[in-house]
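Pasting in a structure now, in structure tokens, and then I'll have a few things to ask.
Omission of a single protein chain aside, the complex is shown with its protein chains in their original locations.
Chains here go by letter, A, B and C, matching the order in which they are written, and residues are numbered from 1 within each.
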Amino acid sequence: MEKQLKEEKVFKDPVHNYIHVQDEIIWSLINTHEFQRLRRIRQLGTSYLTFHGAEHSRFSHSLGVYEITRRIISQFERAEYPDWPEEERMVALCAALLHDLGHGPFSHSIEHAFQMNHEDWTCKIVLGDTEVAAVLRRLGEDFPEKVASVIRKTYEKAIVVNLVSSPLDADRMDYLLRDAYFTGVEYGTIDMDRILRMLRPYQGRIVVKESGMHAVEDYLMSRYQMYWQVYFHPVTRSSEIILRQIFRRAKELFDAGHSFRFLPDPLPGLFQRELTVQEYLLLDEALVQTAFMQWRLESDELLGQLCSCFLDRKLYKYVEVESLDMETIDDIRHAFEAAGLHPDYDLEIDFPTDLPYDVFRPDNESTEKQILLLDKHERLVEISEVSDIVRSISGLHRGKYHLYFPYEKVKAVLNRLPESIASIFIQN
Amino acid sequence: MEKQLKEEKVFKDPVHNYIHVQDEIIWSLINTHEFQRLRRIRQLGTSYLTFHGAEHSRFSHSLGVYEITRRIISQFERAEYPDWPEEERMVALCAALLHDLGHGPFSHSIEHAFQMNHEDWTCKIVLGDTEVAAVLRRLGEDFPEKVASVIRKTYEKAIVVNLVSSPLDADRMDYLLRDAYFTGVEYGTIDMDRILRMLRPYQGRIVVKESGMHAVEDYLMSRYQMYWQVYFHPVTRSSEIILRQIFRRAKELFDAGHSFRFLPDPLPGLFQRELTVQEYLLLDEALVQTAFMQWRLESDELLGQLCSCFLDRKLYKYVEVESLDMETIDDIRHAFEAAGLHPDYDLEIDFPTDLPYDVFRPDNESTEKQILLLDKHERLVEISEVSDIVRSISGLHRGKYHLYFPYEKVKAVLNRLPESIASIFIQN
Amino acid sequence: MEKQLKEEKVFKDPVHNYIHVQDEIIWSLINTHEFQRLRRIRQLGTSYLTFHGAEHSRFSHSLGVYEITRRIISQFERAEYPDWPEEERMVALCAALLHDLGHGPFSHSIEHAFQMNHEDWTCKIVLGDTEVAAVLRRLGEDFPEKVASVIRKTYEKAIVVNLVSSPLDADRMDYLLRDAYFTGVEYGTIDMDRILRMLRPYQGRIVVKESGMHAVEDYLMSRYQMYWQVYFHPVTRSSEIILRQIFRRAKELFDAGHSFRFLPDPLPGLFQRELTVQEYLLLDEALVQTAFMQWRLESDELLGQLCSCFLDRKLYKYVEVESLDMETIDDIRHAFEAAGLHPDYDLEIDFPTDLPYDVFRPDNESTEKQILLLDKHERLVEISEVSDIVRSISGLHRGKYHLYFPYEKVKAVLNRLPESIASIFIQN
Partner (left out) sequence: MEKQLKEEKVFKDPVHNYIHVQDEIIWSLINTHEFQRLRRIRQLGTSYLTFHGAEHSRFSHSLGVYEITRRIISQFERAEYPDWPEEERMVALCAALLHDLGHGPFSHSIEHAFQMNHEDWTCKIVLGDTEVAAVLRRLGEDFPEKVASVIRKTYEKAIVVNLVSSPLDADRMDYLLRDAYFTGVEYGTIDMDRILRMLRPYQGRIVVKESGMHAVEDYLMSRYQMYWQVYFHPVTRSSEIILRQIFRRAKELFDAGHSFRFLPDPLPGLFQRELTVQEYLLLDEALVQTAFMQWRLESDELLGQLCSCFLDRKLYKYVEVESLDMETIDDIRHAFEAAGLHPDYDLEIDFPTDLPYDVFRPDNESTEKQILLLDKHERLVEISEVSDIVRSISGLHRGKYHLYFPYEKVKAVLNRLPESIASIFIQN
């Protein structure tokens, strides 16, 4: 039973101006314990160490994704497009709002360190013994499962999945605009209103009217720039590397039976990879930062140093190299070890293919990753077939290797490294 | 010895576009442990619970205040005004950058609860055994003391104090612009460039050229609006009240010898009001939020409830009353107690005069609180003497009482309250 | 018969992002000869001589007023407020779009010089033998008359008049935002979305929900600032004075039978104040500027000089005096004449009461000029009764006299003016 609020509620939002809540269910979801936790998870992880404005949370972003989805659906409803299944409104809105619910603190790094997956956690929270699940069940016993399957991209109505997760979805539009706003970079400006106006539900998916092609081109160019200017910024990468090393080191110590002076729940469970949903929900960036603050005083010097590096933003430096083979990497590690450096902790190599690659790449096999244009003859065409600029961008690949290392430490033993290796790290 | 950086460094800032660092000292100060801590203290305390965008930190704001000060001084230097003492540049820049260094987590609430003062702590950090102090001493043994005295407003060159702390200072200009940007409200837009162009060093203080009067009027109106729309927003006040109650309750328990399941350093010291500088620097919002998360499981039910209220944003409701005398307050407290409510924790009364009042109020006795205009005949005149609008605003006073209370709890015992009192709380 | 367009048309607008046209009638009106003429009439008359960005036309503004009205009505329709008469939609939209149709070139000055009134002309065009009238008649023979009566403020449904013309109407909201955008001043930023959300049709007029009070306060403060910073800017006033003098001089010459080297239609008709609607529609700023260009070569030196002053922006200087009585004015005029200056053309006195006064002034007698708030008990209250800031502003009155004069000319004969009078004009 979908109840409307007596009076619409709004949130003032710097990106979308106002976020409008008309449904009681949405209002209740926002007010759950689990959703409010997203206020303590930053949207861009460690990017605030590069762009100090990027302190916004996944809470803000989730509201934004919900709002864009709401606007798209309102428009579909107003136009009464026959291809839009009106009964899917609440599923789509809930999935949009909750899609990031399972993110942990400093998501990418913690997922990498503990082989977790935020999507799985989102589904566990949506389906588990949680306030969110209780609210969702008001719309039917199977409603949580519907929402979870949209998030897993297995929902039977592909058009709903499309809205929330596709190369031109509400998620991506919100984060481009929001991340650009909070970092202050100019690159994320897209003509969202125009894109929204051009979206059409069509044969079970969301497509774009052909006349919106240029707005989509601009969106893809913005995304391209945001990836290289913001998301893959080497300083941010450096801070993620430190984070991963902290997690790795702490786990090593834990596994070795180290007695931590500070290890509140649910950290032991995290290290053992045995977290219940309730425990997982205790994880947030406040806890992680507090642990780091306390760990600076642990007896293990390496852990203490790494925590200080992260908290005080004493990051690793990096050098860029065009190519790097396995043999050279081995040579470097050996030379580091011989010089008294730690072959793992004092060197991290970033292979471009490790990156969470999401720049638009049309894919002939899977139409889910395609952006389809609807021409005036009602024919669908994949955008890169008609747009030169999209074709140009989508083939691009900026593959350079980055070597991250603690500058002062490496510099101190420079004369103990072979000339050929030393020269890689200390370029003048 | 003031060294310039080989190459200017910049920070991308959404408010000022770029923040320029030209001096090695400034760069070193930013990179200290103590300054980086400001990343973990929000600029607007609990305002993010009202305006979700307001997640920006005092780190960003401090950079902004520094940048505005830098621009003002550059302009004074370029114009070669004889009344600007050029040798004060570094004192002014350092004081601008560091003026908020002593802020604790959720400043206003924690200061209120533990009778602390962030300005004192700023001075202790500037003068103590800290990285900041070490950097400052590079400019002379007495340099930290100079910076501290600017912050205390006792520095002999009043013009430097003026720059950093006066009704039209770099601090206020940055926070208006920055808080408006991050909350997304429209009210904070001021023509800062014009105001800066109109500032003049004159006879030992900063004054404004008469032709800048309208820009200053607009600035004062923006400030007026920001106070009532953002800073004094009742929802924010409500969350501050919960915060204060948490601190109060935890201290009561601590004083009563309660054994906390979670009480890492420096919380015991905080409760005993015996913190060293090093301990104080461990305080940040990550720690406070983590404590709240853990305290939800304390044996004391009240503390647990209050922490949940704060973390899950279940805030107190409020009613507004035009006037309220002591007798009525006593009556309400008694009635609450009789009905099984807690006379202190279940009711908080906000007297407008308790507010950190900072709306512009010219003061004939103290020229420090005045904005002086310099007319073409080189005469100084206090702005409210010539500006009708300033005169109008500065007399205004929006004194209403707000009663904050836990809605569900009070509603549950409503029939046990006298009609006259019940009707105050449950207005239809 | 109100037909919808097969597909909505949009105009890209820098202020409202997109202007949406859904009705065939609106589309047809925009494409009439008479509406397109508004592209050749600047929105802010001579303000572009003070703020070079202010080159926008009444065409843009009219689209903006239409768009705001459309948004308000859509919202009323979506909420299904019983007090909104749905059948009035097209009347309101057409009146909003066309309300400025009768503006002449440099409206204020030409109206003053030739005692015309743009509102009368708007009605004549709406009712006359014009393309606009033909389009309107598609909705009924009496439809043009309905639209005209909204513009004349005599339409029986006062709520429609209210939408288009009241202290908080679509017209004022658009011009504040638009004029601020194009001049580049910071003052015009209002939270229009919030104001729109707070508007309610109520008992035959448009009122504001009480919770929108602060947004309205901010709107009134913005308007106050825009008046003093932009609309009444002395440099703009100076250029208007020159314009009026040109018109006055040309008419004098015409009346005296001067044979103009350039006097195309409809200028003779204008001078004789005998213009048909068709002739009036030939008047635009291109024609007026072209006439000025040609008149620089007229045999009458004064006319030539005035035209050059205007075209080359050699404006009159001004001095500000606190008070001025009739006697002094007479003395000045006599002294000017005695010194060989022209007592009328070389001196213009701007009395503040001459100004097209539109700053908000609540008026107890006429509710049309009031902004009414609707409180939660469904009571209406005039805003200045509850808002201190509105009360403060609405009483304000910045009455200073400005004397405008040709600086070089007056300076040249300074020694022939009595000391007491010379000192007024040449202040050091």
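In the analysis below, a contact is a pair of C-beta atoms (placed from the backbone, for glycine too) under 8 Å apart; a residue touches a chain by one contact, two chains touch by 3 or more.
Computed from a predicted model, the values in this text were never measured in an experiment.
Asks: Which one touches the absent chain: C:E285, C:E298 or C:D350?
Replies: Checking the options C:E285, C:E298 or C:D350, the one contacting the hidden chain is C:E285.
Asks: Using the definition of touch stated at the top, determine which of C:D13, C:E145, C:D193 or C:E210 touches the missing chain.
Replies: Of all options in C:D13, C:E145, C:D193 or C:E210, contact with the hidden chain holds for C:D13.
Asks: With the missing chain put back, one of A:Q4, A:Q203 or A:S392 would touch it. Which one?
Replies: Considering the complete complex, A:S392 is the one touching the chain left out.
Asks: Pick out the residues on chain C that sit against the missing chain.
Replies: Listed in rising order, the touching residues are 11-15, 17, 31-33, 36-37, 39-40, 48, 51-53, 55-57, 59-60, 63, 181-185, 262, 264, 282, 284-287, 289-290, 293-294, 308, 311-314.
Asks: Going by the touch rule given at the top, which residues of chain A touch the chain that is not shown?
Replies: On the side of chain A, residues 185-187, 189-191, 214, 217-218, 221, 224-225, 228-229, 388-389, 392-393, 395-398 touch the unshown chain.
Asks: Tell me, which residues in chain B touch the chain that this view leaves out?
Replies: 10, 17-18, 193-194, 197
Throughout what follows, only the chains that are shown with their structure count from here on.
Asks: Would you kindly state whether over half or under half of the residue numbers at the chain A/chain C interface are used by both copies, giving same or different?
Replies: Comparing the two copies, chain A and chain C contact each other through largely the same residue numbers, since over half are shared.
Asks: Could you state the distance in Å from the CA-based centre of chain B to that of chain C?
Replies: Centres of chain B and chain C (C-alpha means) sit 43 Å apart.
Asks: Using mean CA coordinates as chain centres, what's the gap between chain A and chain B in Å?
Replies: 32
Asks: What whole-number Å value describes the gap between the mean CA coordinates of chain A and chain C?
Replies: The computed centroid separation for chain A versus chain C comes out at 51 Å.
Asks: Enumerate the residues of chain A that touch no fewer than two other chains.
Replies: In chain A, residues 17 touch at least two other chains, as defined above.
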